[in-house]
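Only one protein chain is missing from this complex, and each of the others stays in its spot.
Entry: subunit A
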Amino acid sequence: MCYDEPAVTVTLEERVLARNDDLARANRELLTGRGIRAINLMSSPGSGKTTLLERTVRELRRPVAVIEGDQRTPLDADRIRAAGAPVVQVNTGAGCHLDAAMTRRALDDLDPPPGSLLFVENVGNLICPSLFDLGEHARVVIVSVTEGADKPLKYPYMFAVADLVVINKTDLLPYVDFDVDACRRHVTAVNPGATILTVSATRGDGLPDWYAWLSGGG
């Protein structure tokens, strides 16, 4: 290396995630072109993403396809397949989020039918996935009543990007100390524009609202 030469400063002013954002835009254009609506589903591990999807696959009168992001196992994909929807599993290994390139590869494998609803179950994590646009049309964040009503304040980045926040496991409300109104207030504080629904993915409470939101273009 020649240290006699002075270092030169080069101005870049480039977005760090420019490449991901470009790929995401291409994904969105491809999907929109085929009349497919894509929804990025995010939450902590165990909030009920897969359970809500299984039920949606069984009950929604519209073709559904799913991309399952998981660090290691194919278990969630097996559950979705058993529920009756085409699914592609993406194992991220140590990666804590999906990105637009992984989504594109999964899309090419899955080839969802025109007019279908495509769900992407992101890796269970309330921080990392918020930064990576996949090419979705809407972002849904799930929080369950066993997690604490202050989650939106503890993970504001995630709740700030949500179009819809689903408060799940309301069947457990009699057994846990969870203030639904406080949770709603916290969501609204970090994201005044977010729609909020309360559901029980296992018992079925509130699911008509969820299906209405999905069909309403959300």
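As a convention for this text, a contact is a pair of C-beta atoms (placed from the backbone, for glycine too) under 8 Å apart; a residue touches a chain by one contact, two chains touch by 3 or more; residues count from 1.
Here is the rule we use: contacts and distances are computed from a predicted model.
Peer 1: So which of "ABC transporter ATP-binding protein", "Cytochrome P450", "Acetolactate synthase" or "Hydrogenase maturation factor HypA" is the UniProt name of the chain that got left out?
Peer 2: This omitted chain is identified in its UniProt record as "Hydrogenase maturation factor HypA".
Peer 1: Just name the one of A:143, A:190 or A:214 that touches the chain not displayed here.
Peer 2: Only one of A:143, A:190 or A:214 touches the chain omitted from view, namely A:190.
Peer 1: Looking beyond the chains shown, say which of A:17, A:60, A:180 or A:196 touches the absent one.
Peer 2: A:17
Peer 1: Among A:99, A:121, A:136 or A:163, which one touches the chain that has been omitted from the display?
Peer 2: Hidden-chain contact among the options goes to A:99.
Peer 1: Given the contact definition stated above, which residue among A:127, A:176 or A:212 touches the chain not shown here?
Peer 2: A:127
Peer 1: Using the touch rule from the top, list residues of subunit A that touch the missing partner.
Peer 2: Its contact residues with the unshown chain are 1-3, 5, 7-20, 95-97, 99, 127-128, 130-132, 156-158, 160, 189-190, 192.
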